[in-house]
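Shown here: the complex without one of its protein chains, the others still in place.
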Amino acid sequence: MIPEQRIHDLNEAGLADHEFRLRYLTDLLSRRTLDVQGVIQQLVDFQVAIPSWALGTGGTRFGRYPLGGEPRCLEEKIEDVGLLNQLNGSSNSISLHIPWDIPRDIPALQQLLQEQKLVIDSVNSNTFQDQKDQHYSYKFGSLSHTDQAVRQQAIEHNLECIRHGEALGAKTLTVWLADGSNFPGQQHLRRAYLRTADSLASIYEGMPSDWTMLIEYKPYEPHFYSMVIPDWGTSYSLCQQLGKQAQVLVDLGHHLPNTNIEQIVGRLLQFGRLGGFHFNGSMYGDDDLTTGSIKPYQLFLIFNELVDGARDQAVTNAAVAYMIDASHNTKDPLEDLLQSIQNILTSYAKALLVDREALQEAQENNDVVRAEELLRDAFQTDVRPLVAEAYRHSGGVLDPIAAYRAEGIREKLIQQRGKLSLSTGL
Amino acid sequence: MIPEQRIHDLNEAGLADHEFRLRYLTDLLSRRTLDVQGVIQQLVDFQVAIPSWALGTGGTRFGRYPLGGEPRCLEEKIEDVGLLNQLNGSSNSISLHIPWDIPRDIPALQQLLQEQKLVIDSVNSNTFQDQKDQHYSYKFGSLSHTDQAVRQQAIEHNLECIRHGEALGAKTLTVWLADGSNFPGQQHLRRAYLRTADSLASIYEGMPSDWTMLIEYKPYEPHFYSMVIPDWGTSYSLCQQLGKQAQVLVDLGHHLPNTNIEQIVGRLLQFGRLGGFHFNGSMYGDDDLTTGSIKPYQLFLIFNELVDGARDQAVTNAAVAYMIDASHNTKDPLEDLLQSIQNILTSYAKALLVDREALQEAQENNDVVRAEELLRDAFQTDVRPLVAEAYRHSGGVLDPIAAYRAEGIREKLIQQRGKLSLSTGL
Amino acid sequence: MIPEQRIHDLNEAGLADHEFRLRYLTDLLSRRTLDVQGVIQQLVDFQVAIPSWALGTGGTRFGRYPLGGEPRCLEEKIEDVGLLNQLNGSSNSISLHIPWDIPRDIPALQQLLQEQKLVIDSVNSNTFQDQKDQHYSYKFGSLSHTDQAVRQQAIEHNLECIRHGEALGAKTLTVWLADGSNFPGQQHLRRAYLRTADSLASIYEGMPSDWTMLIEYKPYEPHFYSMVIPDWGTSYSLCQQLGKQAQVLVDLGHHLPNTNIEQIVGRLLQFGRLGGFHFNGSMYGDDDLTTGSIKPYQLFLIFNELVDGARDQAVTNAAVAYMIDASHNTKDPLEDLLQSIQNILTSYAKALLVDREALQEAQENNDVVRAEELLRDAFQTDVRPLVAEAYRHSGGVLDPIAAYRAEGIREKLIQQRGKLSLSTGL
Partner (left out) sequence: MIPEQRIHDLNEAGLADHEFRLRYLTDLLSRRTLDVQGVIQQLVDFQVAIPSWALGTGGTRFGRYPLGGEPRCLEEKIEDVGLLNQLNGSSNSISLHIPWDIPRDIPALQQLLQEQKLVIDSVNSNTFQDQKDQHYSYKFGSLSHTDQAVRQQAIEHNLECIRHGEALGAKTLTVWLADGSNFPGQQHLRRAYLRTADSLASIYEGMPSDWTMLIEYKPYEPHFYSMVIPDWGTSYSLCQQLGKQAQVLVDLGHHLPNTNIEQIVGRLLQFGRLGGFHFNGSMYGDDDLTTGSIKPYQLFLIFNELVDGARDQAVTNAAVAYMIDASHNTKDPLEDLLQSIQNILTSYAKALLVDREALQEAQENNDVVRAEELLRDAFQTDVRPLVAEAYRHSGGVLDPIAAYRAEGIREKLIQQRGKLSLSTGL
């Protein structure tokens, strides 16, 4: 943890410049009678979970280039997230991945979380790999497998994830079912769905009544002919069968080329079934790049739907869980996460600036140019001072990446954990 | 209509060759104890509807190259379909497009249909163009329009379609809703959906109790940012809200790149919501090419799902409506339709050959190679003799395109209808 | 034309606000020792051509919704462009489309152009439609046709385009060859290429020595199996064979899904073969939306390549021709063009702000985060005051769309030209 005085000093250097920018922006937005302080407060309140598996260097099937200083255990992962949260005040929770991060010493973990002002928000099951001590292989599926014994093993793994989560206060189970097939004929498409629905029902029954099950979809990878849950429609149909605690999770990289993702977000809000997000950036597929690095306007349009839905009394959707899910192959994972959060907050801030009454009026009148320009006006506004101010309000720094570098954090981590430390998991 | 004797003569020429091929195939398939006569009978029974708008030369937004001899009125369209059906015995019904083909003299049309041994299977509404006498424009939408008056006009048009259909014995209303938006912000995505659901409910209420409403989806075109009904999930959600008479229509060209369409077909069968098909071929988008001309294996895999579903007692899906919906820009439309039907029947025949017990066994055992090879074996079998035999059983010709050319039908049509005749509509 | 006093009055209203914004931005950028006036001057100098065919309402193959007040002849088109240029000072040239806009009275046109301070920059040939008096049809191709007579007709049309262009001072021939095939087998792929290369050589020979031939590429539409010139590699190979006056034209909508267009721009600059651009916006294909309306970051990255290339002495590419080529189906075409130009200038301005020395240093050191943030810093800067100031410097208005609406220009045009006026062409 960086000492508070050091945080203060880091901010001191950039403060005059920050205030110059913030003052201008406040002036500018106040001319529209926008409540700038209210916007900043909403940014302060916004929190995005960090997945325990995103703190180490990722890779592709072709290679991996570790960086050093990666966390070697759950405790070190918590420390890394604590550091991020200290810098930006926007990532106060962790998504656990089981079995990569099975919690062992619960009281010690609880104390560490408290010290770091963090919570565990969700647990993620993994039935897309075989673990060493595993009885049946998932090579040909898990919750959708043709063999009841394999399905049962996968069901129990999910139930065990819930138990681990309960011990640490989590309330959400995220199911990314990687089952599918690589060749026509390999899988009976309808039966695979039925078996999956059945397996999910068993997990759902075993879930505490205040938990939510998030069901992810993905059109391809790791299977390249069919995935059992390829699209939002399939996730949605499963949620409908399961009950109110089942919700759809949207991972930004899990769509076919040219998908209008913001429309899916709007649909799911409409149906009261938008459970959560996995944020990442994508140009081709599940590229798992930094959120907002490729299509920032799309990210803004997604937040535009979220803000619009949040303000609409007719929308009864429960709170949405925000998580990052990326693979940091090229950048320092902690820098990558800081960038992602910055981009998320920037998009959110812009969506908060949209003049919704004027937009609705333009939409009602089919004044296409005006409606579009209202969105573009918000998108083009440079809201970075608002985000920096929100960081500062939360006790963080104005420029997290600069602070991270100035503090030489990666070097310190390498010193502590070694050059060859490897994060558990992928 | 071609005289029966002439049909007989046309077949006589190719008969020896046909019998040589059919005998071999029958031998080959009988070794697997396959009921070849049963397969032929299923091909005889299979019928695909011809849309009234597909009998003239289509075009793109860049140009159109008419061919001559195109039908100038509904009566001539019926004659064209009658001719196709005489040749192949597989297209005994017509999909009507309103307002391009509003039936005028009902008794005369009924008699003509009877003479031609045809029925009207469905009516298609059109709210994607403004008609001359139309009060409100659909420029900014129809069933989803922000203005109640425009929506009402579109609802009434659909109800009028039903009335026209009733007069001629149709039982199906196909709704392709082309509403959408071209720019972010133009349309409030959630409200557009709600208005559409509302409008559809009004139409549904006005639909006779033995009718089916088919709801099409399409990801883009004519709108290029969002479509109100972009994917099967949206169609499905609307059907769920409307009731049991609402079903999803799958148009093969209406998917994002790389979509696994056969899986969608399987899902909808599973849900009992697969209402019908619009067949066409596609390489890039809604290319509206000859069915099966680009991805014949995909077409086979779709029929594989259909045949599989039809044989599964657990599937309660009602009868599926098969229609062709293509745009004949390059080929003679009648030749294009004959090719499409040939490709559809060929794919269906191959799907009928699949050894489903062996397939199920391979699937249950995750014997991927065997499962795949069982499909491939059927696909690689040259089933054209079965299709030709089915044509002959139905009173048609062994080789419809050859017969069409030998008879000089296009030349005769040009003579009758003129070089500059234009089919009504697009 | 709007009287100068009126321009002045329109600007007066927004001036204080503009100056407030501009002062802040100037302050901000000057802290980086950036030459703000120099940037504004580059924006003033930037000109983008307006195509004569973009002044009327476009449409899709499904329908068209005209707006009224569309220019009925070339003279009125020139007036429309003159108006745009008066408003923003950034569109002082016109791309002519032959045969839609064959110039008749040359001296009168020259005088009109001079009055409007416009030039004709290029002529576009059209062999994708059959014209009324045309001897051979282009249904099966033009420059690639199997029949030498058809090819000759298309060659002569292109040569005639050059003659029309010469009469009005143009120096560029743009060839969009829409030839291709809809079905496997239809066209012999290699021979179609050879015939095309041959035809282009004949046109090239007939081109004055100070002209440039721009060769466009497009992967699909209007043909849906193959296009003779589908990609930049094919255009480039043809240019290499033709000679130095042949260059590749990049239309932003003419790429397969997920193409990295900015990289193609960089490649062509590298090869000295980047001849020009057709700007438009695209989500799915050749959607022909407002430039920058869907992927503004991509547009910025393209300008980043252009600015980078322009500053690199090693790049010997000749001046690039900028044109808009969109289809205005939903918006008022003139508003759409004003938006497009605004978006283009905004992207250009941002690219001019990039700190290239710092970027190069970060790139050399593989400091990925820093390199990216340098681009993002420029992209996130709100440069609209610079663009507005450039408009003002050029004698235009601070807010062209607001001025266009305040002046009631569309209403006036409808009054003058009628509600049913139709722009010639598509």
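The letters A, B and C name the chains in turn, as written, and every chain counts its residues from 1.
Following the convention adopted for this analysis, a contact is a pair of C-beta atoms (placed from the backbone, for glycine too) under 8 Å apart; a residue touches a chain by one contact, two chains touch by 3 or more.
Everything numeric here is computed off the predicted structure, so don't read it as measured data.
Visitor: Would you list the chains present here that the left-out chain is in contact with?
Guide: So, spelled out: the chain left out of view touches A, B, C.
Visitor: Can you tell me which of C:129, C:182, C:199 or C:380 touches the chain that was removed from the display?
Guide: C:182
Visitor: Tell me which of C:11, C:199 or C:226 is the one touching the absent chain.
Guide: C:226
Visitor: Given that one chain is not shown, which residue among A:4, A:130, A:156 or A:411 touches it?
Guide: Considering all chains, including the one not shown, the answer is A:130.
Visitor: Please identify which residue in B:254, B:384 or B:417 touches the non-displayed chain.
Guide: B:384
Visitor: Tell me where the left-out chain touches chain B, residue by residue.
Guide: Output for chain B: 17, 20-21, 24, 27-28, 31, 257-258, 260, 283-284, 290, 293-297, 330-332, 335-336, 339, 346, 368-369, 372-373, 379-382, 384, 401.
Visitor: Could I get the residues of chain C that touch the absent chain, sorted low to high?
Guide: Touch with the absent chain occurs at residues 139-140, 146, 181-191, 193-194, 219-220, 225-226, 230-234, 236-237, 256-260, 262-263, 266-267, 269-271, 297, 301, 304-305, 308-309, 312, 315, 359-360, 362-366, 368, 371-372, 374-376.
Visitor: So which bits of chain A touch the chain we can't see?
Guide: 58-63, 65, 128-130, 137-140, 178, 181-184, 186, 219-222, 224-225, 257, 282-285, 287-290, 293-294, 327, 329-331, 426
Just so it is clear, only the chains that are shown with their structure count from here on.
Visitor: Taking all residue numbers at the chain B/chain C interface, are over half used by both copies (same) or under half (different)?
Guide: same
Visitor: In whole angstrom, what separates the CA-based centres of chain A and chain B?
Guide: Those two chain centres are 42 Å apart.
Visitor: For chain B and chain C, let me know how many angstrom lie between their CA-based centres, rounded off.
Guide: The mean C-alpha positions of chain B and chain C differ by 40 Å.
Visitor: So which stretches of chain C touch two or more other chains?
Guide: Those would be 257, 283-284, 290, 293-294, 330-331.
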